[in-house]
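Note that this complex is displayed minus one protein chain, with the remaining chains in position.
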Amino acid sequence: MIRQLNWRRYGLVAVTLPVVALVFLAAALAPVIAPYDPFELDVLVMLQGPGENHLLGTDELGRDILSRVIHASRVSIVVGLVAVAIGATGGVLIGVLAAHFGGAVDSVLMRFMEIVFCFPAILLAVILMANLGTSVLNAMLAIGIIFIPGFARLTRAVAQTVQRQPFLEAAICLGVGPLRLVTREILPNVIGPVLVEAAVAFSYAVLLESALSFLGLGAQPPEPSWGNMINTGRGFIDQAPWISLAPGAALFITVFSFNLLGDGLRDVLDPKLHD
Amino acid sequence: MTDSGLAPESLLEVEGLTIVLRHRHRPPASIARDVSFHVNAGEIVGLIGESGSGKTMTAKSLIGLLPDRMDVVSGRVRFRGRDLLDGDDPARVRGRDIALIPQDALHALNPVKTIGWQVGEPLQVHGGLRRRRIASVVGDLLERVHIPDARRRAVDYPHQFSGGMQQRALTAMALSMEPPLILADEPTTALDVTIQAEIIDLIGELRDATGASFLFISHDLALVSSFCDRIYVMYAGEIVESGTKDAIFSHTRHPYTRALIGAAPRLAGNPERLPTIPGRIPRPHEEIRGCRFRERCPDAGTACGEAPRLETADGDHAVRCWYA
Partner (left out) sequence: MPFAAGMPDAMLLVARKLSTTFRGRGLLRRGGDVRALNEVSFSLAKNQTLGIVGESGSGKSTLLRVILRLTPYDSGNVAFDGAEVATLSGTALKDLRRRVQPVFQDPYATFNPRFSIGSSIGLGFELLGEHRRQGVREEVRRLLDDVGLDPDLERALPHELSGGQRQRAAIARALAVRPDLLLLDEPTSALDVSVQAQVLNLFKDLRRRYGFSLILVTHDLPVVGFMCDHLLVMKSGEVVERGATATVIGKPVSPYTRALIDSAPEVSGKKAQPAERQ
């Protein structure tokens, strides 16, 4: 049966999902769809403006900007996915434990989370990399750790609400064991808000990775990333603004659409909005 | 009109009130249809019905508090001979002429203002009294609703009051402008039975002392039967039976009222099984031909295919049923 799309419920997701899918597709198929090799130097076409051969122009070494932007999306996406995975896994685990045990366990875990939360992300990344060396892997780790407290707080809040619900007590009284209680009764209620948070966290991870790369702490040249491309472009902002503008626009579109996707998921996942 | 021959002391007259709920994809549904009733001066009138009967929206329409998508599409509401529906701004009637005691005491009070301030607020808005005078009137009001140590407790905040005391404070607030009519929307549902009995007693006492009328809205037949002078029974948006307390309970005529009375358990002498009403109350948008209770009625017959009218049987006792 074909039914009219419920715009109030699915509208935002219907609009943002194609954009998000496009970003993922570009990252996955980068070698296929990029018109040039992103590392290929061509001194004859240095700092060329957008034109027929190079749609988004070239940089100071004559590399094709479009190809580099497309390839750079891979770094952003991988960093975003891995960081969110670290943050969500750690956060949900800690949040559920804190809510389940309560008391001292809860206090210790949450105070610790607050300490991590107070740490500026960039600073944590710098400290981590000072010890482990600069690399994309360490950037992901640093960003992922930064995300743990947010997910932990969210999970704990939802789990605590659920634990006070009569339906949980009904399950306890049926004889459902503690592990099953968490996986069957609590987690399904946590998943919705966590997914919403994950979409927003993903956009923040992409932004953070770009910031780290901009500072030279993420992807190392010549490996392209939106952050280090913007940084390179800084020196040529008067002569060749497209070097910074193209990755900047890619960054903006990705971050913006993931943020909207988060909002949209909130509407879709509310069971009371079912039509 | 079935409510013709109104006594001259009639304070509120509602005639043929119809309220609809507008819907984007469906034709409008009627929440209340052709509702007529009256409240005389100094009377306590009960408006009872189960959820979905339209009793609350009927009461809210009197003071212009219908939700956004609901409208009064026809009918007349006359208060002391003045038409409330076209003409006056309902906000001016609210509080001064018709006050409301809401259902949920805790949420009806502002947690960051003192009880005294809230009880005195209508006096400030409508009255223009001096501050000192207001404080003294508030003290009197709180005393009148039997809040112990009233003058001292006026500076307390709502959370320092028990549920029963909060409901008393709300009653004091409703009384502040000395309105001739007070709507009480299930004011005791959230309270313990002994506290409920106290509030009911208070309402009777206030009626005797001030001569104010009360329209008491409730789903609780037993409660209403204990103290209302006259009662209107609503079902699926219509008044199906009305009359004095005695007429309704001792000479019940409508099958729905009878079923409702039978369905309530007693302290003692209960049957083995409670009589029940099969099926469920029709939703507002459901199209029903004939009597709206027909599908669930034990006495339904051939005549019920046509909608019955509310007919006055004897004196004040009216019933909407072909076979009553």
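Chains: A and B, in written order; residue numbering restarts at 1 for each.
Keep this in mind: contacts are C-beta pairs under 8 Å (C-beta built on N, C-alpha and C of every residue); 3 or more make two chains touch, one makes a residue touch a chain.
Values in this document were obtained by computation on a predicted structure and should not be read as measured data.
**Student:** From the listed residues B:110, B:124 or B:226, report the one that touches the chain absent from this view.
**Tutor:** Missing-chain contact among the listed residues: B:226.
**Student:** Tell me, which residues in chain A touch the chain that this view leaves out?
**Tutor:** Answer for chain A: residues 165-176, 184-185, 188-189, 271-272, 274 touch the chain left out.
**Student:** Across the whole complex, list the residues on chain B that are touched by the chain not included here.
**Tutor:** Touching the missing chain: residues 50-51, 163, 192-198, 200-201, 219-223, 225-227, 245-246, 249-250, 259-261, 263-268, 270, 272-277, 280.
Note that only the chains that are shown with their structure count from here on.
**Student:** Can you compute the centre-to-centre distance for chain A and chain B, using the mean CA position of each chain? Integer Å is fine.
**Tutor:** Here chain A and chain B have centroids separated by 55 Å.
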